[in-house]
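Scroll down for the structure; my scribbles are underneath it.
Missing here is one protein chain; the remaining ones are kept as they sit in the complex.
Note that the chains take the letters A, B, C and D in the order they are written out, and that residue 1 is the start of every chain.
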Amino acid sequence: MSRIFSNDGKSIMLALDGYYFSTKTAGIDQTIALLPQLIENGLDAVIVTYGMANLYTESFKNVGMVVRADLSTSVFDARIPQTTDILSVEDALKLGADSVISMTFPGADGETASHKMAWDLAKAADNWNVPYMCETLPYSYHVTSPESNQIETIAAAARIGTELGADIIKTRLTGNPADVKIIEAAKRPVLVLGGPKTDNILDYFNYVKHCMDVGAKGVAVGRNITLDENPIGVVAGLNRIIHQNGTAEEAYQSYQSSFALLKA
Amino acid sequence: MSRIFSNDGKSIMLALDGYYFSTKTAGIDQTIALLPQLIENGLDAVIVTYGMANLYTESFKNVGMVVRADLSTSVFDARIPQTTDILSVEDALKLGADSVISMTFPGADGETASHKMAWDLAKAADNWNVPYMCETLPYSYHVTSPESNQIETIAAAARIGTELGADIIKTRLTGNPADVKIIEAAKRPVLVLGGPKTDNILDYFNYVKHCMDVGAKGVAVGRNITLDENPIGVVAGLNRIIHQNGTAEEAYQSYQSSFALLKA
Amino acid sequence: MSRIFSNDGKSIMLALDGYYFSTKTAGIDQTIALLPQLIENGLDAVIVTYGMANLYTESFKNVGMVVRADLSTSVFDARIPQTTDILSVEDALKLGADSVISMTFPGADGETASHKMAWDLAKAADNWNVPYMCETLPYSYHVTSPESNQIETIAAAARIGTELGADIIKTRLTGNPADVKIIEAAKRPVLVLGGPKTDNILDYFNYVKHCMDVGAKGVAVGRNITLDENPIGVVAGLNRIIHQNGTAEEAYQSYQSSFALLKA
Amino acid sequence: MSRIFSNDGKSIMLALDGYYFSTKTAGIDQTIALLPQLIENGLDAVIVTYGMANLYTESFKNVGMVVRADLSTSVFDARIPQTTDILSVEDALKLGADSVISMTFPGADGETASHKMAWDLAKAADNWNVPYMCETLPYSYHVTSPESNQIETIAAAARIGTELGADIIKTRLTGNPADVKIIEAAKRPVLVLGGPKTDNILDYFNYVKHCMDVGAKGVAVGRNITLDENPIGVVAGLNRIIHQNGTAEEAYQSYQSSFALLKA
Partner (left out) sequence: MSRIFSNDGKSIMLALDGYYFSTKTAGIDQTIALLPQLIENGLDAVIVTYGMANLYTESFKNVGMVVRADLSTSVFDARIPQTTDILSVEDALKLGADSVISMTFPGADGETASHKMAWDLAKAADNWNVPYMCETLPYSYHVTSPESNQIETIAAAARIGTELGADIIKTRLTGNPADVKIIEAAKRPVLVLGGPKTDNILDYFNYVKHCMDVGAKGVAVGRNITLDENPIGVVAGLNRIIHQNGTAEEAYQSYQSSFALLKA
């Protein structure tokens, strides 16, 4: 796991895998040009699709690469949590992957398929000695009901990922101090979803600080980096919290300093 | 079968496989720390998921281990008896399994799949010379209708397990003396489900005594151990009934003595 | 076919395969103890499940054994004619089978699956040089509508069995002299289903006599033997008709003589 | 193709494959006895099921044999155009087949399956160097709607057979001179379905003459031979039209002459 986590066992991951799940992909291709500076400011790894890895092979040379093995089968309707396996672990390794990832949706209609996909990927990843990351999303991509956002539900989902053989769990938290139960249930390093783009970056830093406080090992974030007017600043801020144990305010200062440079 | 049954042909099994079927998993991880004392007090074997066997490999060294090969495909809704095969017998053996287990649900919608899973596991287990345990649950996990709790129905379900190649049958009984018909129909050693947590442990011991009286070879019990305030005492009590032919009252005394030690 | 038919090309078969299809299995296990006398009185072969062959291996040494390859997927509801393949021909041969059998249900919803199962078994049986028996039941296990009991329908179903590669056809007849059309259409030796238990054994012998008169080669009978108070007498009576060309009344005399011995 | 077509590139085929599709099979077994005379009067080939080829191996020695690879999965309801593959090309060759045939139903619900079956058979037949005949029936076995009987529709269906790899097309025509468009679209030799039994054999000969006039290479006919009181006469009549370029009236004279012999 040393290729996608820092020596401190923590990780800042940039999710560039939107083309397999959504039409909301503005900013993804554009972020590629910024990769050297993002890495310089603390980025540990990227999560990419086959297409991204293929189109920008050179750009990902100096950063950990997690390749996504699953694809939405309803790309124009984000309410439908159905996926199919596309890449095998071998396919991912040929692209230079350091890890593979897939989602599973406990409680959703396609639960059987996404659980089996997770199990099969976990076994194949084990055979190739690469870590398998499981994104455990109860019921759907997003919070769809009070039940889908209960800590017990998210915790059970996270543990199912581990029970299916995951080495790393990617999940959402609720912001409540009891989120620690999710981390404990997971029994594996947890990376927290970046979630939808927020307007207030300080709010986001506060949320990330909370995540680290309850025991998360980092974040996997997409639009809060790619759609921000200052992607480098977001990474610099995350670095402050995640790798340097800083406060949200200190992260915000890093973000602002970076912004000043950008405008200068 | 000598690894999961005592020399007297009877067995006390602790079911630690809840993560594949339920969110009601409180106490499972915590029970691991008590394993040395549970074994000392008569525990013969554990039933575990892949994740449990993987997370606590060392803890299971000195106890028989039955690995579960099936997984619920509706983990958040215990009313839906649908499962899928996850582990192969080979997967289980790599974890150090002494036996494999799966459920089948005669009368349920997914009957074909769970019967075929049982048949295939029975054959594979035969090839590897490990016993296959079949949990035969008519219609669903729980008693869902008067029909699903009739002795004739439970007996037919148990026999189907044997007809599919099971070496051991795990089933529920009804508490009626005619439960002997279930044992006779099964034609294989029967272990009785622990069922839901009861408030009165003496009631549970009385039920277990009944089971042994009609010919069962032991119990496979989860929450009545893991959620009890005195797990060691429950095992000690079961040991009194199952391996020492004691009464329910004697079992209760063992439980209380153990409790006194615990509080001391 | 010499192992399951007598030298006269006729056969009395005892169906002991109820555990794969029904909860109405009373008497099956008990009949095992009578096998030596049943064989002595003319029994040629038994039809058994995997479980039966496995549990009573020794008992079947001196009688032809037909092993059932299919299993109901709705064991608690005899109205639903859906089956799945369980045993392969190789599985059956390892148990010592002299022949394999499966059902097909022309006109039922699962027609495709049971036809393909029949075809595949017929080919595999051919490769292993064992006869394949096809039980051809239009629409369902039982007569469910006037149409399902028409001679033309039963005849077409029987012929489909032959067209799928069957060496022996097991079917019901209607009791009408025109049943000869069913026998002619089949183009293969026909064994007649014993049907549900009748209260009057003479009625049953009359029916069997009719079957032989229209050209059947024998019967495959379950409950009219296993549930009778005098199983040995039923076989003795069938022997009179089937192998000795006797009348129904002579069969009834054999049954009564046997009964007198039993009571003595 | 020389085994199933005459040297003139034309063919009279007798369809004896009814047992896989229908209960209307009267006359099929009986026709076997007439085969030597049918062949003598011009019959080129037969279309048979597995069962027919198996039951009457000797009878088909001196005539081209096309073996059917598909089977109706709704044998008692001719309105449902659903079939499954049963025989492989290898299975057919072991029976002595000179060609294999299957149906496809463009526009029907089972279109995908029957197209794939056609493609796979065409490829396998190619590998074994035997011609594959595709019976292209728009929407269903019979004309079910005005649309299913339009020349454009039948032509498109015939071409799909060729596009799937067929060497010979079997289709119905409409009786309209524009049927030539169907023949042109097919790009392969076309044999015309005999259709349902007509009462007036001269009408049928007129239809066959029309088929040859628009470019067909012969007919594949079942009940108009097997159910006729004079099967030899029908073949003699077809021979007059198809191989000797005679008129319908001349065919009728041949039929009548043959009839006179029959009655004599």
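What to note about this one:
As a working rule, a contact is a pair of C-beta atoms (placed from the backbone, for glycine too) under 8 Å apart; a residue touches a chain by one contact, two chains touch by 3 or more.
None of these values were measured; they are calculated from a predicted model.
Put simply, the missing chain touches A, D once the whole complex is considered.
The chain omitted from view is touched by exactly one of A:Met1, A:Ile86, A:Val180 or A:Leu227, namely A:Ile86.
Of the listed positions A:Gly51, A:Gly96, A:Pro177 or A:Pro196, the one in contact with the omitted chain in the full complex is A:Gly51.
In the complete complex, the hidden chain is touched by one of A:Tyr20, A:Phe105, A:Phe205 or A:Tyr255, namely A:Tyr20.
One chain is missing from the display, and on chain D it is touched by residues 106-107, 111-112, 115-116, 119, 123, 138-139, 147, 152-153, 156, 159-160, 162-165, 187.
Within chain A, the residues in touch with the undisplayed chain are 19-20, 23, 25, 29, 49-52, 54-55, 71, 73-77, 82, 84, 86, 91.
Convention: only the chains that are shown with their structure count from here on.
Counting only chains that touch, the fewest steps needed to get from chain A to chain C is 2.
Of all chains, the one whose Cα centroid sits at the greatest distance from that of chain C is A. Where the sister copies chain C and chain D meet, the same residue numbers recur on both sides for under half of the interface positions. In terms of their C-alpha centroids, the spacing between chain C and chain D amounts to 38 Å. Chain centres here are Cα means. That of chain B falls 62 Å from that of chain D.
Along chain B, no residue makes contact with two or more other chains. Taken as a contact graph, the chains are arranged in an open line, each linked only to its neighbours along the path.
Annotation, chain-chain contacts: A-B, B-C, C-D (touch as defined at the top).
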